[in-house]
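Some notes on the structure that comes next.
A single protein chain has been omitted; all remaining protein chains appear in their positions.
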Amino acid sequence: MWKYLLRRSLYALFTVWVISLLAFAIIQLPPGDYVTDMLEDLRAQAGNVPPEWEDRMRQIYGFDDPFIVQYFKWMRNILLRGQFGYSFFYKRDAGEMIIERLPMSFALSLFSTFFVWIVALPIGFYSAVRRYSIVDYTASFMGFFGMAIPNFLLALIILFITYRYMGGAVIGLFSKEFADAPWSWAKFVDLLKHIWVPMVIIGIGSTAGLIRTMRANLLDELNKPYVETARAKGLSETRLLIKYPLRHALNPFVSTLGWMLPGLVSGEVIVSMVLNLPTSGPVLYQALVQQDQYVAAGFILVLSTLTVIGTFISDLLLAWVDPRIRLQ
Amino acid sequence: MTENNNLLEVYDLKVHFFTDEGVVKAIDGVDMNVANGKTLCLVGESGCGKSVTCRAFLGIVQKPGRIVSGQMLFRQNDHMIDIAKMDPKGQEIRQIRGKEIAMIFQEPMTSLSPMYTVGNQIMENILLHTGTSKQEARERTISLLDQVRIPKPDRLVDEYPFRLSGGMRQRAMIAMALSCNPTMLIADEPTTALDVTTQAQILDLMLELQYRYGMALLFITHDLGVVAEIADEVAVMYLGKIVERADADTIFNHPQHPYTQALLRSIPKITMKREELDPIKGMVPSPFRRPSGCNFNPRCPKAMSVCREIVPSMTQLGPNHTVACLLYESNIKDRKGGE
Partner (left out) sequence: MKRQKPDLATNNEQNETQESLKLEVASQWQLMWWKFRKHKLAMISGALVIAFYLVALFSEFLAPNVTTTYKDTYATAPPQPISFFYEGKWLPHVKGLKYERDPVSLRKTWTIDEEVVVPIGFFVRGDAYKLWGLIPSDIHFIGAKNPGDPFYLFGADIIGRDVFSRLIYSSRVSLTVGLVGMVIALTIGILLGGISGLVGGALDNIIQRLIEILMSIPTLPVWLALAAVVPIDWPALRVYFMISIILSLISWTGMARVVRSKFLALREEDFVMAAMLDGCGQTRLILRHMLPSFLSHIIASITLWIPGLILGETALSFLGLGLRPPVVSWGVMLQDTQKVAVIARYPWLLAPGGAVFLIVLTLNFLGDGLRDAADPY
C-alpha cells in the first residue's frame, strides 16, 4: 500500500516536471518573441527604431539566455517565490492573472465532474441491470448524442436557444450586478444559476463515455460467479446488486477520474471561450495568440498540474476502495 | 409421498433457454429424488445440463433460461413445498436458498468476491437467515472456519479471498454453505478446479461434514472416480435427461444404459494398456438440433431403427434401478402404433 502510494506520488511529481518542460518548450517554439512584436508596434508608430534597442530589450527580458537557463529561472521563480513571470500583453503579473482565473476553472471542472458522476452512475447501473429496456436504449442514444456533438457546438446551440426563446443568452458565470461584487450568499446563488449551463455542456461528453463504461463493467460483473454465490445465499436482488456488482464496478469508475479530467479541462477551455466565462480559457487563448509566453506557459502548467493531482487523487481513491490494490 | 425419506422429489422438470438463435431445451423432463442424508451423484459430460439442474433447485437459473414446467417438491418441516411454483425473486424461495439448500460452486477463485473479507461473506449468510447479532455471527463464522480446518480461523476471518489458496477458498465456501445447517448441500463440481491432493482433502472434508450435519448431498461431477468414492446413488444425465439411475454399486457393476456403459468404458484404469482406452464415438449434438427419438441414438453402439422414432421412457429394472432405453421397453410396438 505505502509502496503503491509512494510510487504513484513519484510518478505524479515526475509527470508535473515533464509537463513543465513541455509547456515551456512549446511556448518557446514560435519564431520571434514578444520583443519582435513590441518592436513591430514601435516601428509602426514611430518609424525607425535603433537596432541596438532590440538587443537591449532581449537582454532585459532574458530572452538571450539559452533555453535551459530561461527554464531554470522560470521554475526557480515559480517554486521559490510563486512568481509566474510577467504578462507582456496585459502588462501585469502572470501569477496574479492565474490566481484570478483559476479558481473558477477549478470550480467548473469540479462541478462538471460531480455532474458526470451523479448522472452516469445511476443511468449506467440501470442500463446494465435492465438491459434492452427503454431507459437503456434512451441512455445509449443520448450517450452517442453526447459523444458526437462537439461541446462548443452544443454551447452555441444553447446560446442560440436561450437568446432566441428565453430572452437573453446565458453568457458568463454571473449576472451583471454580481460580476464585480464581493463574494456573498446572493452571489453564490447567482453563480449556481449560471454554472449549470457550462457544467452540462462540458460534462455531457464524459457522461456519455462513463455511462457506457459503467454499463459494460456492470454487465461483466453481473455474470461473475460471486454474484451467483450471493444469489444462492438468498440475498434479495436489490441488495445483491448493490453489494456485489455495483461495488465492483466502482473501482473502474473511480479510476475513470484520471482519464476524465484532461477532457473536462479541455472542454472547459473551449466552452469558456464560447460562453465568455471568467475562467482560464479565454486568457490562455489570448496569451497563445499574442505569444504572451509566461502567461501561456503558466496556465498550461497549472491546468496540467491540476489534472495530474486529480489523477493522483483517483489513484488514492482506488487504493481506498479496492483491497486488491491496498493489500498488494 | 410424505411417508418416504425423500428430501427432494423432482417430476418432469423442464428448463429452456430462450436465445435469439432459438430455444435450447437444457433440461427436458428430469425426474429424480434426493433422499435425506444420502449422497446423490449427478454424472454426465460437459453441457448435459447438470449445472442447470442444480441451479433450478434453487431457482437461480440464469437468463434467458426459465423453468417451463415440472414440480420440485422440497420437504420443509415435514411438508412438501413446490419450489418450481415460487417466484425466483420472491421472499419464499430466498428463505430456502442458503438456509435449507446451500450450494458450493466450481470456481473457488471467483466464487468469492475480492471486495469483501471471507468473514464478511460468510457472516452475510448467517445474518440473513438467523436473528443473531453480528458478534455471534462472527463467532459462529470463526468456529465454522475451524471446522473446515482453516488454520488460524480468528485471523483468516478478516482476510480477503484473493490472499487465500484455491483449496482454502473452497473450504471457506463450504463453511459458508454450512453456516445455517442446511438439510441439503448442492456441490457443483467443487473439486474440478483444484489439484489432486487438495481434491482428496476437500472430498474427505465434505463427507465428514455431511455425516456430522446429516445433510443430503447432491454432488455434480463428470469424474467417475469421485463418484465411486462418495456416491450412495447415481443419476446419469445425457442432453438434459436422466438416462439411468441406481445405487452406486449397480451403476458401476451392472450398468444397463448404453451411455452409462460407454461412459464407464471411457475411464482410464491403471491396469489398462494405452490402446484399450475407449472414448464415446461422435460428438455431443448441437443444442439447437437435438436428434429425433432417443437423444443418444446417433452415438449409441446398440442403436436400433426405432431409436430414431421413439423417445424412451423410464423403465423400472429393479427396486432401485431405472433406465430410459428402448432396449428395455417391452411394449415398443404398442407405443409405435399408438403414435
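As written, the chain order gives the labels A and B, with residue 1 at the start of each chain.
In the analysis below, a contact is a pair of C-beta atoms (placed from the backbone, for glycine too) under 8 Å apart; a residue touches a chain by one contact, two chains touch by 3 or more.
Computed from a predicted structure; not experimentally measured.
Just so you know, the chain we are not showing touches A across the whole complex. Residue A:Ile19 is the one among A:Ile19, A:Met75 or A:Leu191 that touches the chain not shown. Only one residue in the set A:Ala94, A:Val200, A:Ala249 or A:Met273 touches the chain that does not appear here, and it is A:Met273. Screening A:Ser87, A:Thr113, A:Asn251 or A:Thr307 against the full complex identifies A:Thr307 as the residue touching the chain left out. Although one chain is not displayed, its contacts with chain A can still be listed: residues 11, 14-15, 18-19, 22-23, 26-27, 29-31, 144-145, 147-150, 152-153, 156-157, 159-160, 163-164, 169, 171, 258-259, 261-263, 265-267, 269-270, 273-274, 284-285, 288-289, 291, 296, 299-300, 303-304, 307-308, 311.
By definition in this document, only the chains that are shown with their structure count from here on.
Those residues of chain B whose C-beta lies close enough to touch chain A in the complex are 58, 60, 62, 89, 93-99, 102-103, 105-107, 110-116, 121, 124-125, 128-129, 160, 162-163, 173, 176. Within the complex formed with chain B, the chain A residues making contact are 223-226, 228-237, 243-244, 247-248, 322-324, 327.
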